[in-house]
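Everything on this sheet refers to the single structure shown next.
Of the protein chains in this complex, one is absent; all others appear in place.
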Amino acid sequence: MPPITLLALIIGIPSILLLAYVFIRGSTGLRRYILTRIVLTLPMVFILGTLVFFILRVLPGDPVSSALGPKGTPEMIASVRTQLGLNDPLIVQYGRFLWQMVTLKFGNSLVGGHRPIIAEMSERFPATLELIIPASVLALIIGIFGGTLAASKRKKVTDYIFRIYAVVIYSLPIFWLGLILQLFFGVKLGWLPISGRIDPIIGTTLVTHTNIYFIDSLITGNWPAFLSVLQHLVLPTITLGLIQSGLFVRITRANVIETMQMDYIAAARARGIREKVLIYGHALKNAMIPVITLIGLQVAILLAGAVLTESVFSWPGMGSYLVERISARDYNAVQSVITVFAMLVALISLAVDVIYSLVDPRVRY
Amino acid sequence: MANQIENLPNTPPEGANWESDLKKVGFVRRLLRARHWYGADWWFVLISSIAVIGFIIVAIFPGLFAPYSPDALVGPRFLAPGEEAALSVLVVPSSASYSNLKELAAGEGSTRPRIGVVQGSSTAGDLNTQAQLIDQKLKEQGNGVRFRPVIARYASLDLALQAVADGTDSAAVVQSTEFVSVKAKFTTLREADSLTGETAGSFALGTNDIGQDLLSRLIWGTRIALIIGFTSAILSLFLGVPLGLLAGFLGGAFDRILSLVMDSLYAFPGLILAIAIAAVLGPSILNIIIAISVLYIPTYYRIVRGQTLSVKQEVYIEAAQSIGARRPEILGRYILPNVIPSVFIIFSVNIADAILTGAGLSFLGLGLPPTIADWGIDLARGQRFIQTAPWMITYPGIAIVLVVLSFTLMGEGLTEIFNPKLRDR
Partner (left out) sequence: MADDILYSVRNLTVDYKTRGGIVHAVDNVSLDIRRGEILGLVGESGCGKSTFGKALMRLHDGPASIPNGELWFDGQDLMKVPMKDMPAIRGADIGMVFQDPMTSLNPVQSIMEHLTETIQTHEPKVSDAAAHARAEDLVERLGIRHERLKEYPHQMSGGMRQRVMISLALALRAKLVIADEPTTSLDVIVEAKFLDLLKELQEEFNLTILLITHNIGVVAEVCDRVAVMYAAKMVEVGSVEAVFADPKHPYTQGLLRSVPNIKLDEGDLYKMGGEPPSLLHPPTGCRFHPRCPKAMDICSREEPAFESVAGEQLASCWLYQKADGKQKVTNG
C-alpha cells in the first residue's frame, strides 16, 4: 500500500468518525453549519491557489532563465519554457494549474530522477506531520496551562514570568533556538542527535508503512528504531513547540483575564463556586472558544516554523523539500509544494472551525 | 483570595476618572505624567525606545563602532572570542641590543645573521617573506646594508630556542602563543617585536571561518536588519492603510473582493510566501524587502478596515456628512486620527517580524547575496562549524534577539497602553 494512502486512512478515519458523531449528535443547525463550512473551504483553497499562481507568474523574474543560469542559451530557455507550458496563454496555464490542484497530479520533478512530485511529497509529508503534531501538542500544553496560570496570578511574579517568556519567545528566531539547542544538548552534552529523523544504521532495519517513523517502529515492534526516532524527535519538537507556545500563552492569558471579568463569573462566584473551579472550569472553557479560533489562525506560524526547523535539523519534510527544490531551481516542485501548503492551511482552518462548533453551544444549537 | 482575579466593579466608581485629568496638560507633560498611570508598560516603552534609537544610530554609522570592515580578512580563521591571535615573533637573548629584523641587517660582506625556525611551522614562511621585503627596501636605499639571514631549521621549538640561548643563532622566529608555554625554561631569552611589527590582536567576538571579525560583521549587520525591517514595514503600511481605509469607507464589491484576497493572504504562512517570492525574484536586498512587505499588508488592511467601519458607524461621521463635509475630508479628519494608534502598534511589531523573516530567509540562503554582512547569513555559515566554532552561532543570534526584542517590547507596551481591554490597573 502506498504510504500516502495509509496516511490518509490514519487521519481520514478519525475525522470521518468525528464528523459522523457530530452529525448524529448535533442539531440541524450544527449540521447545516458544518456543511456550509466545508463548502466554504473550497473557495478558500481556490483563492489561495490562485494567489500562489499569480505570485509565481506575475512577478518580474524568470524562473527558467534563473534556473539555467548564465549557461542557458536562448534555445535551451525556449525549449524548457515550452516543456513547462510557460508559452501558453496565461489563462490556459491557470486552467491547467487548477486542474492539477483538483487531481493532485503535479507532474514530474525537473531535476534528479524526474520522479512524480506527488510521490516525492508523499515521502516528505509524513515527516512534517511527525514534527508538527507533537510540537503543537507541546505548545498547547505550555500555552493553555501557562496562560491560565499567568491570568490567575495576575500582577504577581508568575504572571510577569510568563509575560516575559511570551515576549522573549516571540523575539527568538526559530532557527537560532534550534541551533542553540543543538549546541547545548547535541554538541556540549552529547545527549541527543542533532540531525535527521533516525539513526542511519538503525534506519535500514525499519520497515516503513506510513513513513511516520514513530508509528512504523511502533507497529513493527522495532524498539531500537522506536528509541532512535524518539531521540531524534526531541530537539526539533522542543524548538517548534516553544516558538509556538509564546503566542499561545499570550492569547490564553488575555482571554482568560477577559473572561474572568465577565458578569457570569462574578455571578458564579456569588453562588459560592470556588476560585479554582471558576478559573479552570468556567473561565477556561469560555476562553477556549476565542483561543481555538486564534490558534487556528496561527497555522501560518506553525508551517513557517516547520520549514525553518526542518532546515536546521536536516529533517526530510516538506519544508526542507521546498528549500532544496528552490536551490535546485525545480520550479514545478516549488509551485506544487506551495500549493499543497495552501491546501493544508485551508484544511486546518476547517478542522479548527469544526472543533470550535463543538465547544461553543451558541454555534452548536 | 490570592486566586481571585479582578473582581466586580471593573471600573472604579465615578469621580475617580483620572483620564480627564490627563487631558488638561500639554503633550510632553502628558507623556511624562503617564508613567504614573501606566506603570511598567510605560517603562517598557521608554527602555525599548532608547534601545531602538541606539540600534538606529549603530545602523546609520556602523563605521564608527566597528573596529574593522565587515569583509576584511583581519585575523586568523576560527579565533575564539577574546583569544589572542598567534603572531610570529622574534625571540632574542635578553642582553641583545636588537629587537627586530631590521636591526639585524648588516653591511655587505659581513657575517649573515643566523635565525632559527621550527621545521614545518608557518613561522619559516613568514620569516622568508618578511626578510625579502626588508632586503628589497634596503637595496633600494642603496647604502650597502642588506638583510640576508641564514635560516636554520630545527626539529622542535626547544632546539631552536636552545640555539639562541647558546649563542649559535642571533634570534629565533616562533609563534608567540607557543613561546609563552616554554618561556620559563629559557630565562635568558626575551620576546622581542613581532615580525611585521604589529601587536597581537584579539577579537571580542572571535573570527569566522575565513578570518573576518565577527563583531564588525555584527555591527554592520544591524544596518541590513534595520533597512529590511523599516523599509518593508513602511512599504506595507503605505499599501495596507490606504487600502483598508478605502475598503472600509467605500464598502460594496470593492471591499468584498479585496477582503477575500487579504484574508487568504493573511491565512497563508508568511515565510513560505516570502520564500516563493524571493525565489522568483532572485537574491537582492530590494527583492527581500518586496517579499516581506507583501506579507504584512493584510495585517494593516484588516485593522484599519475594521476601525474605519466602526468609526463610520458613529454618529459624528453622519453629522459631518450632513453638514456637507466632503469624503476626503471625512477620511482625513475623522477616520485617520482614530486608526493611528493601532497602526503605530502594528508598525513596531511589523518591524520586529520583518527582521525575523529577513533573517530566516537569508538563513535559508534565499533573499540576500551571500557576501553581505547579515546576521542570518552568518548564522547559516556558523551552523556548519557548530562543533568547532560555537561562537559563530551564538552572537549573531543574540543580536537578532536584542533588536527584535526592543521592537516587540515597544509594541507590547504600546498595546497595553492603547488597548483598554487589557489595560492593567
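Side notes on the structure shown:
As written, the chains take the letters A and B, and residue 1 is the first residue of each chain.
To be clear about the criterion, a residue touches a chain if its C-beta (ideal position, glycine included) is under 8 Å from a C-beta of that chain, and two chains touch if they have at least 3 such contacts.
In this text the structure is predicted, and so the values were computed from the model without any measurement.
Shown as candidates are A:Leu138, A:Ile273, A:Leu294 or A:Ile355; the residue that touches the absent chain is A:Ile273.
Interface note: of A:Thr239, A:Asn286 or A:Ser357, the residue touching the hidden chain in the full complex is A:Asn286. Listed by residue number, the positions of chain A touching the unshown chain are 262-274, 277, 282, 285-286, 289, 359-362, 365.
Following the convention adopted for this analysis, only the chains that are shown with their structure count from here on.
Centre-to-centre separation between chain A and chain B, using Cα means, comes to 30 Å. Looking at the complex, you find that chain B touches chain A at residues 3-8, 10, 260-261, 264-273, 275-277, 279-282, 294, 352, 356, 359-360, 363-366, 376, 379, 382-383, 386-387, 390, 393-394, 396-397, 400-401, 404-405, 408-409, 412, 421-422, 424. On the chain A side of its complex with chain B, the touching residues are 43-44, 47-48, 51-52, 55-56, 59-61, 63, 66, 151-152, 154-155, 167-168, 170-176, 179-180, 182-183, 187, 194, 254, 257-258, 260-261, 266, 269, 275-276, 279, 297, 299-304, 307-308, 311-312, 322-323, 326-327, 334, 338, 341-342, 345-346, 349.
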